[in-house]
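The complex appears here without one of its protein chains, the remainder shown in place.
After this line comes subunit A, so read on.
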């Protein structure tokens, strides 16, 4: 009896172990993001229809979402699906074959990854430019008034990782000011950096002017002169792997039109 129950114990244990191992495998892989909606190909030659998949830099989230809605209104029957993330992550997924129609990057360098991989269906054009700004908590309790203030000890600053355009630009601005800054974290994209200030975990973050504007009253922006040396060009290009070339062309047209530039300008972007 005892022997038997011990054996049963062992078996239950083994089963439990195997079950948990399976769970482990499931959850371990669920963390990384990157949703991509497969575009359904129903496009006719004259009228636009079907889904348009746009991969765009995280900083474009608000303005492109608004433009996507305008596009759907102008072309009934179309649906614009966005994937907003760090430009580097988007470029990496495009070169790995993600089915996207349009790529809007926050830097020529990340766009070059796509064009060098021969994944663009046309040459990229710069449609806006963006300038860096310091985001602090509302009321600016740390009294940050310059980029140099961020190097003060005791101030928790987050930057974007160097591999992301906003991080590369921040390093450029710091170099221009001859400053050395040790942040508490290198975030994976600009919205993650901004979130840390919105949640009041960090005292300040170096983000784009447009992000400060989009955050509304949740952060306070501080402009700094060194940002003039680190202005990012935003290129946009149609993609070879896309399934809706006509809609891609029309969307890029909308982004570059006066109407599109107005939306982007209101979000704080600079003209190309």
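The rule we apply is simple: contacts are C-beta pairs under 8 Å (C-beta built on N, C-alpha and C of every residue); 3 or more make two chains touch, one makes a residue touch a chain; residues count from 1.
The criterion applied here is as follows: contacts and distances are computed from a predicted model.
Asks: Could you tell me which of "Molybdenum transport system permease", "2-oxoacid:acceptor oxidoreductase family protein", "ATP phosphoribosyltransferase" or "Peptide ABC transporter" is the UniProt name of the chain missing from the displayed complex?
Replies: Answer from the record: the omitted chain is "Molybdenum transport system permease".
Asks: Touching the left-out chain: which of A:126, A:146 or A:163?
Replies: Within the whole complex, the residue contacting the unshown chain is A:163.
Asks: Could you tell which one of A:188, A:210, A:227 or A:241 touches the chain left off the display?
Replies: If we include the chain that is not displayed, A:188 is the one touching it.
Asks: What does the interface between subunit A and the hidden chain look like in terms of residue numbers?
Replies: Answer for subunit A: residues 2, 5, 7-14, 16-18, 20-21, 23-24, 27-28, 30-33, 86, 88-89, 91-92, 156, 158, 161, 163-164, 183-188, 192, 196, 199-202 touch the chain left out.
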